[in-house]
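So the structure is just underneath, and the comments pick up after that.
The complex appears here minus one protein chain, its other protein chains still in place.
Letters A and B mark the chains in the order given here, with residues in each chain numbered from 1 onward.
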Amino acid sequence: MALLPRHAWASPELRDKALNELTGGRPISDGRVTLTIPQVAENGLSVYTTVQVDSPMTPDDHVKKIHILAERNPIARLLTWHLGPRSGTAKVSTNIRLAATQQVTALAEMSDGSFWRDIKPVVVTIAACIDGG
Amino acid sequence: MSVAMKQTVSGRASHSALAAFFCVAAVVAAGPASAGGEPLPSGTSFLTQSLQAQQSDEATNPGMLWISEGALIWQTPDGASGASCATCHGDAGTSMKGVAASYPKVYGKTGELLNLEKRINLCRTSQQNAEPYAYESDPLLALTAFIARQSLGQPINVQIDDASRAFYERGKAMFYRRQGQLNLSCAQCHEALAGKQLRGDTISYGVGNGYPAYRLEWQTLGSLHRRLRSCSYGVRARRFEFGSPEYLSLELFLAVRAQGVPVETPAIRR
Partner (left out) sequence: MALATARVSMPKEVGKGDIVEIKTLIRHRMETGYRVDSVGKKIARHIVKLLTVTYDGEEIFRMDFTQGVAANPFVAFTTVATQTGELVFVWVDDKGEEVRVVKELTVA
């Protein structure tokens, strides 16, 4: 049975530091981004996550990047999607890993240099029968 | 026990199940735990809506990755024979339809109880002159899941006859026997307490109609015997080997108990 070692994990502070690095210190507005994620995750090993951003996705006005950040995972930035006018819409999905109950952030970078976000809390339950198999 | 007898005692079966819970050594009339002979609810009904949706969509179900591999194996010549599964069995969608829904069963020539995995390996060794796949290896998981997938939606229909009766009785005895340090029987959770909470989980009926299944805990596809080993570990009982006579007999009992439940391989489970 594989065990989790001890080592430093991310914290809300490290998540904020990552946000700062991604935005270059520019302000982040709430809105335009919708992060869809279960309120209670059946298993932290695979949590279905969808992000939609309200954007016309034209060459002049589109989403460039979407990042997913966690505040209680080993690392703060979990992934980055790169989109563009050829995307048609800004709608992406994947399954993420969540190490513990925490707030998950979806950060969108627009073509005009602005940043927008949505934050959702997720309760991560322990599986009832800890497997070992 | 014939099917007809099972139908007539099904009303008594639910009372018998409760009696078994309260009486340690009760001899229980065989039949589904639910009243009226209705098929047991699949484990899928105990998943969240999100996981149910992921399971039913071939584009999102990770178990389908093994179905793709299985489809490839089906076409690939192997062993000294140079034959592939397709050489004898043609299109799997036709030849394998309903097969998984009828397993485990006794192999007439030897009297041995076979599940799908053992039947595949029997084909490999006796027909293809190939080495058997190791239990829980990716090729065996892939091929088993691929064959089971051809029975998708088909109701499980495993009948007990003279050849399989002894195996069935052994499997049934194991299901109702207290085991392990926690001294729990399968029935105590999966019959008497099905639908109740065990920490964050809702206890299912332990039907097993979606195996090989993609279990989130494993982060991969796994066989029914892997899941049974987890159950044994859960009550701190001795874990039997993959393909062991103990788990095979239990698998037969579970399949008979799952009469009418549709095959859902590859299911997603927690």
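Rule of thumb we're sticking to: a residue touches a chain if its C-beta (ideal position, glycine included) is under 8 Å from a C-beta of that chain, and two chains touch if they have at least 3 such contacts.
Note that the coordinates shown come from a computational prediction; the quantities given were computed from them, not determined experimentally.
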**Message:** I'm checking contacts with the chain that's been left out. Which of A:Ala70, A:Ala106 or A:Val124 qualifies?
**Reply:** A:Ala70
**Message:** Touching residues of chain B against the unshown chain: what are they?
**Reply:** 58-60, 62, 64-66, 68-69, 138, 214, 219-220
**Fill in**
Residue positions on chain A contacting the omitted chain are 1-5, 7, 45-47, 50, 68, 70, 73-75, 77-84, 86-89, 91-97
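To be clear about the criterion, only the chains that are shown with their structure count from here on.
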**Message:** Taking the touch rule as given, give the residues of chain B at its contact with chain A in the complex, in rising order.
**Reply:** 47-48, 50-51, 54, 198-201, 216-219, 226, 229-231, 233-234, 239, 270
**Request:** Using the touch definition up top, name the residues of chain A that touch chain B in the complex.
**Result:** 38, 40, 42-43, 45-46, 48, 125-129, 131-133
